[in-house]
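Before anything else, here's the structure in question.
Heads up, one of the protein chains got dropped from this complex, but the rest are sitting where they should.
Showing chain A:
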C-alpha cells in the first residue's frame, strides 16, 4: 500500500483537496428509484452516509422510466438515477447504480466510512468487486430471474445456465468472505462493494438460489442488515420484502411472478418496436 501511495501521490493529494472543498457544500440530491436490488443500493448508501435526499418513486409497472422527462435524466430508461448540484451551481445527472455510488462516496464520504482514499490498494479493490457485481452478479442473476420467473415459456437450459452461473458467482464471493477478517469484501469496513451486492444476494431466493450452501454469505447478509443505515435504506421507496420471503415455495414465487410478468414482457415489446 505504501508503494501504491507513493506512485499515486498525485492522485491522493489532488483528491483530498477536492474532497474537503466539496464537503463544505450542502447536498441537493434527488434519487429516482424503485424497490429493486439496484434501486436500494443507492438509498442504503445515502442512509449509511446520513445524507439528506429527495426520493421520487418510479412506477416500473406504468413504464414511468420510459417517459421523456425521465429519459432526460437517464437516456437508458432504467432505475436508479440521481441528480445533484455541483459546487459551481451546475447540475449533474447520473445513472448506473455503481457509478452513482462511486460519485456519492467520492464527493461526500470524506471521512471514508464506506470507502477508501483514491489511489490506495483498497480503493481499487473496492472497484474490482463493485464492477464484478455490475458486470457479473447483477446481469447473470437478472437472467436467472428472467428464465425462472418471467419468460413466457419455461426453457430448462436457460434456467439452468443462469442459475448455475449465479451459484458460481455466489461461491466466489462466499470463498472470499470466508477468508475476510472483517466479514466484509475489502479491508476492515463495509464499503460500496458490499452494499452493491447485498440487494442481489438477499434476493437470491427469487432466482432459485438458496443461501444454505453459502454460510459466509448468509452471515454477511445478516451482518449488513444489522447496520442501522442499511436497514433503513433498504425500505426505500417501499418496504423491502426479500428477507421475509426467503422461504417461499416455488409455487408461491410463481404466483408472485404472475403479477409482474405482464409489464416486464410488455416493456420488452415496446422497446423492440422503437428501434
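Here is the rule we use: a contact is a pair of C-beta atoms (placed from the backbone, for glycine too) under 8 Å apart; a residue touches a chain by one contact, two chains touch by 3 or more; residues count from 1.
Here, contacts and distances are computed from a predicted model.
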Absent chain [UniProt protein name; select from "glutathione transferase", "LALA0S03e08152g1_1", "Electron transfer flavoprotein subunit beta" or "SCO1 homolog, mitochondrial"]: "glutathione transferase"
Residue among A:43, A:65 or A:102 touching the omitted chain: A:102
Residue touching the undisplayed chain, where the options are A:70, A:116 or A:132: A:132
Hidden partner chain, touching residue among A:65, A:143 or A:163: A:143
Touch list for chain A against the chain that is not drawn: 1, 3-4, 7-8, 10-11, 18, 22, 75-77, 86, 90, 92, 94-96, 98-100, 102-103, 106-107, 118-119, 121, 124-125, 127-128, 130-132, 134-136, 138-140, 143, 146, 151-153, 155, 157-158, 169, 172, 175-176, 268, 271-272, 274-275
